[in-house]
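Heads up, the thing below is written out as structure tokens.
Yeah, one chain of the complex is gone here, protein chain that is, but the others are all in their spots.
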């Protein structure tokens, strides 16, 4: 996209903030809860002291008040569970789970309640809950604050999982998540947070469909599949490969559950080669899931086995030089692509 | 194995009980904790009232006393966490997490502490914790008491995951888990619990190596890979297929992390076809993990795409006729195998 | 419902409710014994607790329960035909047979579900109360849980949350003295669930769980507090389960005959009946008639359930999502 007068660039954070604000304006049943999403507790003189640890919710409390923008104690099981109950009884809560690793203290509410109520109650109760959570390494935060983990949520029937990769789809997916009648988890990569991208972000409210992936580039020789942050890595790798004369198709997955299997398969049927790039741990992961899908459903089209570039089966290290080896890089993607191409 | 005089058959439950008793005898640092694993609280007149919900720990309190066999309140985060701390400070605790779905209230202790302490502390602290947990549908227990879920634990570096399929390996894997210096989760399928098998179970203590799978049958035409309960399903399917003239290799995975990749790959290199049979949910699962492994590492050997027979992407239903459709059956495995074979 | 005043009408409603529960549980046990369901947690002995509380609730108020929740459902006015059908896994059940005995719900009646994970519904109920607060209604959320569940961290988290937000919720601990085979006095440090409320600045009350009249009184106050926006209450009702934890187990393995006899001698139905007769709120014949009606209704429910079809196979994969893809 060429940058014209009308191109509006905002950061990832602003995009999510805008989606929240627009949905709260549109629907009085939308509320937001989380630790320090306003900040300052209820002190009159310190409204909006924090605006969320990543500033995703900055300003909301001023516009919508403390009834709908609720600071919570550090009780994820308590307030995520409250989100489930609120959703089941008529609200559309957005709950901020600061970092995905904290799922550990509230997993029961997500996978045993939010995911299962609709089914267990015979389809008669809906749980229109949105959980937003921060993922990803690269910020020197060590093993408990840098995981990706969307694979384990994708494992569970009853949940929807989306992973935006830029401000445009961050806004559209957030909006879609809030309007969706099922529980949706929005995984926001922390390395993307402060970034602006070339993409135009319309001011008006819009939806990016849950379950649809996005072709960033069209190509003939190889498919690079990215998720969130790794879509960026794939784009960089694609440039390098294109300089070397290859025609590269970059597919941005966006939704893990439901997953756009058609797009993946049709791309592979064309290019006959795929490198799946993912920052989550490798075992029982979305990368293996896609690799298996491709192997089973596009077997006869493949010129080479599907290839995965993922984090290693290790914790996220604190030390920066080690951490740099943890996250997939364009160099690793290029190397993997060349292996497949040759 | 032909049943001789010396063949000793005990149930799955007895096998685990025996492993616990032998390890407690051998090593005074082994303790067991869980809800009603003795029962009766500390009432003198009601010792061993329960012996574990599945009777896995029956009799232990009489032999080893309440200091080492500890009933817990219903506080999984509390007592699994206590297991982590006890393990890190010199005991070898075995903690009973009654059903795997209850991971939801204690996941933090398992994946953020048990799994990560060794790494975060530079290898200087060990966490020789064993968690045993019940898995699997087929008992009319509905969505919150019938999950399998070992895939999500396999996802995490730092954890070891084993799934016994019969009393012999149940005893040997339990023994190995307790002696292992890393945190190990033993997933026991509830449908196997009360069963006896043909296999001889030695009275003496022994180990089944963590990380090794077991070839139940050797064959040339196709590999059927089973895990725990589904190994049984694979064996039944193999009989049917053999009646139809096929030579079937059944591989019992036993360990999911570490996983015996060599055995899987060498089997597939021979048979050139594989059906992976698993009761866990299909997405981001051990089945996809194995399928991806095979696709990537044995691509050139495969005559047909790897095939998965798994639970569907749905909750475990309560109603029995529906539940029967949830769990993989020999009929489904045979059908999948024939598809691959033809 | 609701019955703001304790009078003939409300007493009779409570009697009928409690008898219905007991007959229902006797019937479900028979169905279980006949192999038609497994692992069913009977509420016999505990009928008074939800009855005394639900007397103050209307259909817009919410109740959330546990693995042992048939009595909560009946007290909240659920259709026993649909309940029994759910127990048998039939398509006519409250959850089309997909949820079963531990997951009965009926949102139209304000029953937002039994829950098989111990303690798990406590924060969910807190969220339901939050909805009432945000929407500015006078709805009340009631969550029942056991003495065993009091050891789950979510109770603490939820009392704290409800405390700071002054939510219209009532935490009702049915202390039936056992969690499976673990006696209350072993598992609850300090010896009281109700006392823990103090630490959260909210009222904690202990009440005789066999006296529906006592429960009615504390329930009245708690519901009033909630409706007036004064915040949560924790009630510990001391009660007793007559049968084993899930049926197949023999409770005499972990408790004495004397103890059982002591509690059963204070049966909630017998005591209420005596009160009604003593006060002349109804006579023996009227109560006998109610007994007969309850029995007939439960028999009819069993017939309905047994005659109902199982769900179609495709139901396995529906209701996982409202919409997927």
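Order of writing sets the labels: A, B and C. Residues in every chain begin at 1.
Assume a residue touches a chain if its C-beta (ideal position, glycine included) is under 8 Å from a C-beta of that chain, and two chains touch if they have at least 3 such contacts.
Predicted model only: the values in this text are computed from it and were never measured.
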| item | value |
| --- | --- |
| Interface partners of the hidden chain - shown chains only, full complex considered | A, B, C |
| Of A:91, A:105 or A:201, the residue in touch with the unshown chain | A:105 |
| Contact with the hidden chain (one of B:10, B:37 or B:91) | B:91 |
| Touching the absent chain when the full complex is considered, from A:88, A:143 or A:233 | A:143 |
| Where the missing chain touches subunit B, by residue | 31, 67-68, 70, 72-73, 75, 77-91, 93, 108-109, 112-113, 117-126, 157-158, 160, 180-182, 211, 258 |
| Contact footprint on subunit A, counting only the chain that is left out | 35-36, 39-43, 45-46, 49-50, 53, 71-75, 77-78, 101-102, 104-105, 139-145, 312-315, 317-322, 325-326 |
| Touch list for subunit C against the chain that is not drawn | 151-157, 159-164, 186-192, 195-202 |
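Here, only the chains that are shown with their structure count from here on.
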| item | value |
| --- | --- |
| Between subunit B and subunit A, distance of the C-alpha-averaged centres to the nearest whole Å | 32 |
| Cα-centroid distance, subunit B relative to subunit C, in whole angstrom | 36 |
| Subunit A and subunit C, separation of their C-alpha mean positions in angstrom | 40 |
| Set of subunit B residues in contact with two or more other chains | 77, 101-102, 104-105, 142-144, 312-315, 317-318 |
| Per-residue overlap in subunit C, given as positions that touch at least 2 other chains | 95-99, 103, 115, 117, 120, 153-154, 320 |
